[in-house]
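Here the complex is missing a single protein chain, while all its other protein chains stay put.
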Amino acid sequence: MSSAFHGGVQFSLFGESHGKGIGVVIDNLPAGEEIDLEKIAEFMARRAPKKDGTSTMRSEKDIPEILSGLFEGKTTGTPLAAVIMNTDQHSSDYGNISHIARPAHADYTGFLRYNGANDPRGGGHFSGRITAPLCFAGAVCGQILSHRNITTGAHIRSIKNVQDEAFDPVNITAKQLDAVKSRPFPTLSEKAEQEMREVINSARENLDSVGGIVECAAVGFPAGVGSPMLDGLENIISRLVFAIPAVKGIEFGNGFSCADIFGSENNDEFTVNNGKIATVTNNHGGILGGISSGMPIIFRAAFKPTPSISRPQKSVDFKTLTPEELVIKGRHDPCVVPRAVPCVESAMNIALLSALLEQPKI
Amino acid sequence: MSSAFHGGVQFSLFGESHGKGIGVVIDNLPAGEEIDLEKIAEFMARRAPKKDGTSTMRSEKDIPEILSGLFEGKTTGTPLAAVIMNTDQHSSDYGNISHIARPAHADYTGFLRYNGANDPRGGGHFSGRITAPLCFAGAVCGQILSHRNITTGAHIRSIKNVQDEAFDPVNITAKQLDAVKSRPFPTLSEKAEQEMREVINSARENLDSVGGIVECAAVGFPAGVGSPMLDGLENIISRLVFAIPAVKGIEFGNGFSCADIFGSENNDEFTVNNGKIATVTNNHGGILGGISSGMPIIFRAAFKPTPSISRPQKSVDFKTLTPEELVIKGRHDPCVVPRAVPCVESAMNIALLSALLEQPKI
Amino acid sequence: MSSAFHGGVQFSLFGESHGKGIGVVIDNLPAGEEIDLEKIAEFMARRAPKKDGTSTMRSEKDIPEILSGLFEGKTTGTPLAAVIMNTDQHSSDYGNISHIARPAHADYTGFLRYNGANDPRGGGHFSGRITAPLCFAGAVCGQILSHRNITTGAHIRSIKNVQDEAFDPVNITAKQLDAVKSRPFPTLSEKAEQEMREVINSARENLDSVGGIVECAAVGFPAGVGSPMLDGLENIISRLVFAIPAVKGIEFGNGFSCADIFGSENNDEFTVNNGKIATVTNNHGGILGGISSGMPIIFRAAFKPTPSISRPQKSVDFKTLTPEELVIKGRHDPCVVPRAVPCVESAMNIALLSALLEQPKI
Partner (left out) sequence: MSSAFHGGVQFSLFGESHGKGIGVVIDNLPAGEEIDLEKIAEFMARRAPKKDGTSTMRSEKDIPEILSGLFEGKTTGTPLAAVIMNTDQHSSDYGNISHIARPAHADYTGFLRYNGANDPRGGGHFSGRITAPLCFAGAVCGQILSHRNITTGAHIRSIKNVQDEAFDPVNITAKQLDAVKSRPFPTLSEKAEQEMREVINSARENLDSVGGIVECAAVGFPAGVGSPMLDGLENIISRLVFAIPAVKGIEFGNGFSCADIFGSENNDEFTVNNGKIATVTNNHGGILGGISSGMPIIFRAAFKPTPSISRPQKSVDFKTLTPEELVIKGRHDPCVVPRAVPCVESAMNIALLSALLEQPKI
């Protein structure tokens, strides 16, 4: 319950935004998998705040210290624990809002859920900071997948009304997925990057924020993995994606647009391609009946605009029930979407490794 | 894994379309809850095929026999098992397609997953028939919720390009939710019903099929229930909703459209309403940080068009890898959306009861 | 919780002694495993009451009907459900004891746990009858193990103060384990059988009951399976063995007697045997650090005497808190141990298959 996941891979996240440290324990990893710590750091750097105006000015170095589970550069197969000590917290920034519910935040719901005992500083356990250990877990799982020639990647599909090109659902390659990872602002199109940066900057200047959509894909994942009903790939991926704060929707393949076309248009015909079964189109997003088809796995997740905006907002003190005007101080991302890209990729990585490990094999 | 769910409520689904029987075992229900079997039957009748041309002509009586867990009309607290014997299967209808993959079906992926040992008749365990015991579980959970004045309901939000009115996310009432349940075609607007019926009939006449969107809501659910990260209400609901075959997307509150507006527009201001904290708008869909806010819980699920269409389709024999033209015979729903409405409601019911039972209370 | 197990194998038991039916849903079995239904019936017959005075005179035919998960004689890999309809219940036998707690039974604790809503007839869900579907699951798992040359077996190690010979912990063979299964009274020694029968008959004549110890072993199980800490073979086996009513203790290898010898006596020296690593002795019972060593796996479980005895007992009406003298009518086993042998074997079978399936393999 709450912050643990028990699939083929298991992990237990912990930490509060302004507590001593955050981290994760990952259990049931296969033993003997080489882990490249430099690549882990690169992966996590993609989640770290940028100095380019698109995100908060806080510096989150977030270098995870691995306490167990790694020996001579390889997974031991026993629990892998990583801790990130919190160092750059300015608690005073948040001092004045402890009982006035910040709109679209979990202050009020968290207060009820934990009878007022939860750590309210900086959102506590609800903070986006907890996605750092999620990314650590995702980076580890991603490396283990890469040992099996499975590649995942994600890009910003849209920021507000600005669209990036979409992944080609049939022909997307590992090379393309890797390429977008090296871009400081992960879009496929440079023009989209330019326009998105403008939208974000404009929102920041207006003391406002914007949301967007992240698109994620996997190639090389073997066909026949997953399960019907409760443990299909969609079930697992969606459960993990909704662990990322600010996600409000997820769709696989052609997603919501499938509701608006005929079956004859939506059905992906099967064909034989280089001696292997494939589909001509990929509206199904690589998943049929919860099980991988061998086609690229594709989904998109919708992120709401950052709830913390600097303009005054109407709210209520949830202890006294008095209406209050709220001005949120502190440093905030005008848009979380660029930093959310590796988080979404992490959800995909964990889900796919988990599904591989859950296949009944004896 | 696969067809079992282990939350506050636990259940294990079983059955194949053309096997002897299908059913469900529900564990960890609270003891002493009155169960009205007639209402269960009414609930399940909403999932049964209709004689009005919108669904298959198969007659699925689907009267569940309760084998355990109910004593003198109340839950015993020990496992509640219900079985529906299969009686109306025409296996011969499916005889000729066993190794030609039906597009958008799980024939090929299921064959790989189970090494060819799964029951292929009528989709086997992948069949939409397995949603009958899911609805049984949903109906039981819904009655237990109703004892606590929690009401859920769902309607067809769209069929192809025809839209129904949306639920009012702030003011929707239990009465409105109950009213739509009694309609043979569950829309809010009669005009929408008429147009949707026409779209479905037209698709059927063209040997084609259509999909749509189901919108589901809950009112009366207490604030403060759920968890951050992995066991939030969105995580649980989405995991359950993707158990329904044909779902390709889910969104909460304003969903994907949140990605296209400013934070200042998306943030729901808090206010005090009749001495209780509420929000003025409900873009968040009643869930903040995975936890209920006390506002109506609202989500939508997208359903793809029925994969089984009667017109010829190109496909492949997945045993011989030879291309084949496929003509699917048998009786099929030209649109599964009307019958999917109680399935979606069931996912909501199970998720909400599960979340209530998972709250740590001692 | 309660009656479901979620390991590599999953199952969900249901049923009450005097309800409509009892059964089990088994999930996550490997696909394509041949299941010999006649052997399942033989396995379950070993649990059925005997006409030889050692057990109750009730006739429990207990022929399980398989509703799903088996196709053309093989597991489909999707949930396997089996139901046994209750036919021979004499509810009136139990009519007079509903609120007087039968000593050593769960009447009082069950009443509290379920707020008085549980089915009290014949012990309800607490009845030993629920071990019938447990045996079904155990028989299925045993067959899947046998396809991998893993053999399990059990015998009565003692009834009251009468001892059977012990399994040879080093040299026990599959042949010996299979031989004891065919005996109507499962001991290794015929002399022990004779004396045990006398002890049981004598207890019955005195309106009393006796308990005993069951010893269970597995050979052919590969070395290196299991996990340290929470999911070791001891953890899994003990969790399953305590699902059998009347078990009050379990010990592995030399068990409690290890507490009374020196390390130099208890440590099993390693050696090489036919090119394979083995131990000279087997005090460790085939498990080190929760993981199989390749030596026979051996444990013993202690069963208390049947709680239901026909002589008058002092008790209390737990609704009125008045002291009452209780005379239990109906038909009861003077000793459950002979019928418990296949139940213990079932726990072993399920645990071993579960552990094999839980090994992380990709």
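So that you can tell them apart, the chains are marked A, B and C in the order they are listed, and the count of residues begins at 1 in each.
To be clear about the criterion, a residue touches a chain if its C-beta (ideal position, glycine included) is under 8 Å from a C-beta of that chain, and two chains touch if they have at least 3 such contacts.
All of these numbers come straight from a predicted model, not from anything done at the bench.
Asker: Using the definition of touch stated at the top, determine which of C:Ala101, C:Cys216 or C:Ile362 touches the missing chain.
Answerer: The one listed residue touching the chain not shown is C:Ala101.
Asker: Would you mind spotting which of A:Ser12, A:Thr152 or A:Ser346 touches the chain that isn't drawn?
Answerer: Checking each option in A:Ser12, A:Thr152 or A:Ser346, the one touching the absent chain turns out to be A:Ser12.
Asker: Which of these, C:Val9, C:Ile150 or C:Ile213, touches the one chain of the complex that we don't see?
Answerer: For the chain that is not drawn, the touching residue is C:Ile213.
Asker: In terms of residues, what is the contact footprint of the unshown chain on chain B?
Answerer: Per the touch rule, chain B residues meeting the hidden chain are 8, 28-31, 77-78, 148, 228, 353, 356-357, 359-362.
Asker: Touching the missing chain, which residues of chain C?
Answerer: Within chain C, the residues that touch the unshown chain are 1-5, 13, 101, 103-106, 108-110, 112-113, 125-126, 130, 158, 160-161, 203, 206, 208-213, 223-232, 234-236, 238-240, 242-243, 245, 247-256, 258-272, 275, 277, 279-280, 283-285, 288-293, 302-307, 309, 311, 313-316, 318, 321-323, 358-360.
Asker: If the missing chain were put back, which residues of chain A would it touch?
Answerer: Where chain A meets the chain not shown: residues 1-4, 6, 10-16, 19-23, 25, 27-28, 31-32, 65-69, 71, 74-81, 83, 113-119, 124-125.
As a working rule, only the chains that are shown with their structure count from here on.
Asker: Cα centroid separation between chain B and chain C, in whole Å?
Answerer: Roughly 39 Å, centre to centre.
Asker: Please tell me the distance, in whole Å, between the geometric centres of chain A and chain B computed from their C-alpha atoms.
Answerer: 26
Asker: Taking each chain's centre as the mean position of its Cα atoms, how many Å separate chain A from chain C?
Answerer: 46
Asker: Can you list the chain B residues in contact with two or more other chains?
Answerer: Expected reply: 1-4, 13, 113, 125.
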